[in-house]
Structure formats: C-alpha cells, structure tokens
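Would you mind keeping the following structure in view while I ask a few things?
For this view, one protein chain was removed and the others were kept in their places.
This part shows chain A:
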Amino acid sequence: MEEPAPEPVVKAPAEKPAEKPKDVEIHQTLDGDKKEEKPVANKITVGHVHMSGCTGCLVSLADNYEGLFKILDDYADLVYCLTLADVRHIPEMDVALVEGSVCLQDETSVREIKETRERAKVVVALGGCAAYGNITRFCRGGQWNQPQHESYVPIGDLIDVDVVIPSCPPGAESIRNVCVMAYLLLQGTDEQKELAAAYLKPLMDLAKRGTEACGCDLMYDVINQGLCMGCGTCAASCPVRAITMEYGRPAIDRDMCIKCGACYAQCPRSFFNFDVINQFEGIMEAIDGAMGKGGE
C-alpha cells in the first residue's frame, strides 16, 4: 500500500496556510486526466467517529455507492475515519458523524467523545446507538475481559448533539441527505441555506427531544396523544419486525424491540414539517441533481 497523499491534513484547518513541506514527494497514482483539474473549492470537512458501535452505520454511508464518491469529490473531505484512513487523532471537523454509544468505564471513549464535541461544528448522532443507546442499552457488564465495562450511554448524555439520524441501521439515503444539507448549510447560497436549515430542523428537534427511544414511543407520543391514524409506517420501519398492525394500530412486541428509535422517527405523526415535505418533488430532484443523477 502506498502512503495516502497528505492533502486532507494540509487542507483542513483554515487558519494554517496550505503549504506542502518541501521534502514530501507525492506520487501520482491516478490517471492524470481523471484527476480533478483543480480541487473543488469550499468542501466541508467530515469525520466519522467510531464509539461503541458496530460499523454498520459507516457501511450505510458507504452504501450510497457512487453517491458517496460524488460527495467526497465535490462536497466533503473525509478528514477522519479510522476504518478508512490513517489519521490517528480527532481533527477539527465541520461535521462529525458519530456512531456508537459511550462506555463510561472506558476512559479513551469518554475522552474522544468530548474531543469530538470540541473539534466539530456539527455533531451528528449517526444511528440508533449514538442517538438512543440502541442494543447497548441492554449491556450490564460481566463479560471477559473487561467485566467492568457495563455502562453505556448515548452520546447525547455526555455532549450536546445537533442532529440525530435514528434507526439501526440508518438508511443510506438519510445519511447522504444530511451530508448534502450540511454542505448547503455551510457553503450554499442564502436560499440553499434556508432549505438546508428547514430540512435539518426536525432532526435537530429529535436531538433536543432526548436520548431515550423505544417502541413505547408509539404509545406515549402518538397513540396516547390521539395522533395515530394507522398508516403502518412504524411496522415497515422496525428493523426487527417487533411491530404488527392489529385493527389499524401498532402492536409492539417490547421484548423484541432493540430501542433504535426508528418507528417513532419515521412515523408521520411524530414530526411532519409541511414546509419541507410539501416540496418533496423539488427537493428530491435537487438531491438527485447534487448527486449527478439529473433528468432522464
């Protein structure tokens, strides 16, 4: 393997002038004509921070296939991701995609989540574990060889979280949408900034709502509130099929529920922001356009 080119390190911090050390030789490995003629200006910096997660959230990001390459080509530099790049320590980031919850008995984890907050403009709790604890809610220690590793909390219990993307795994397209919208928010025109802010608002509201999730949310905050109309979206969203529809209402097998937060977040009666969703056609076209999938 060749050493990766050190561009990200050079580019990332705005306060340091981008200057290549004279003794560094860069070996061009791509075809010259396929390489960007000039680097795309104003990319945002994105990091993937892996706490106590399973990497499934990162796989979901990668599951955007060429969409991810488009994002990395035009909109974002991946400045940190232990799975994919050799940057060892958490750098400054515009957006931190954090997956996994935090083990309170693991000092490194606790330090890293704090560093993430200090160094990222926008912290995204990516997936059910970071957002709500998910399966790590059931942890209780007692396993070799760290039997004392027993307490796990969603990242929002230790730091302020700006945006959450619930579910286990979170849909590839929702991560893509958040990345595109974050780019528009930080680098777009005024109109794009407005759209991005409106798009992200419900995901920011979910972050403020709390760090607990369960199939029970459908009872507490939808059915008990007189809002359920039996559309069945919750049943479709549940990754473990813990929800069935009986006489037009969700019936939740709570021993099967892994507490990922998908059902409530996907329910059209949790949040339904007309200002954004009424424009579904234009927004989906805009995202397709940003992904290079223009008209037919």
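Going forward, a residue touches a chain if its C-beta (ideal position, glycine included) is under 8 Å from a C-beta of that chain, and two chains touch if they have at least 3 such contacts; residues count from 1.
Note that contacts and distances are computed from a predicted model.
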*Out of "Putative monovalent cation/H+ antiporter subunit E", "Membrane bound protein complex subunit mbxC", "Coenzyme F420 hydrogenase subunit beta" or "Exosome complex component Rrp41", flag the one the UniProt entry gives for the chain missing from this complex.*
"Coenzyme F420 hydrogenase subunit beta"
_Hidden partner chain, touching residue among A:V24, A:L84 or A:A236_ = A:A236
*Per the definition of touch given earlier, which of A:I165, A:C179, A:L218 or A:A290 contacts the omitted chain?*
A:I165
*Against the chain that's been left off, what residues of chain A make contact? List them.*
60, 63, 165-167, 169-174, 177, 199, 202-203, 221, 225-233, 235-239, 245, 247-248, 260, 262-263, 265-274, 276-278, 280-281, 283-284
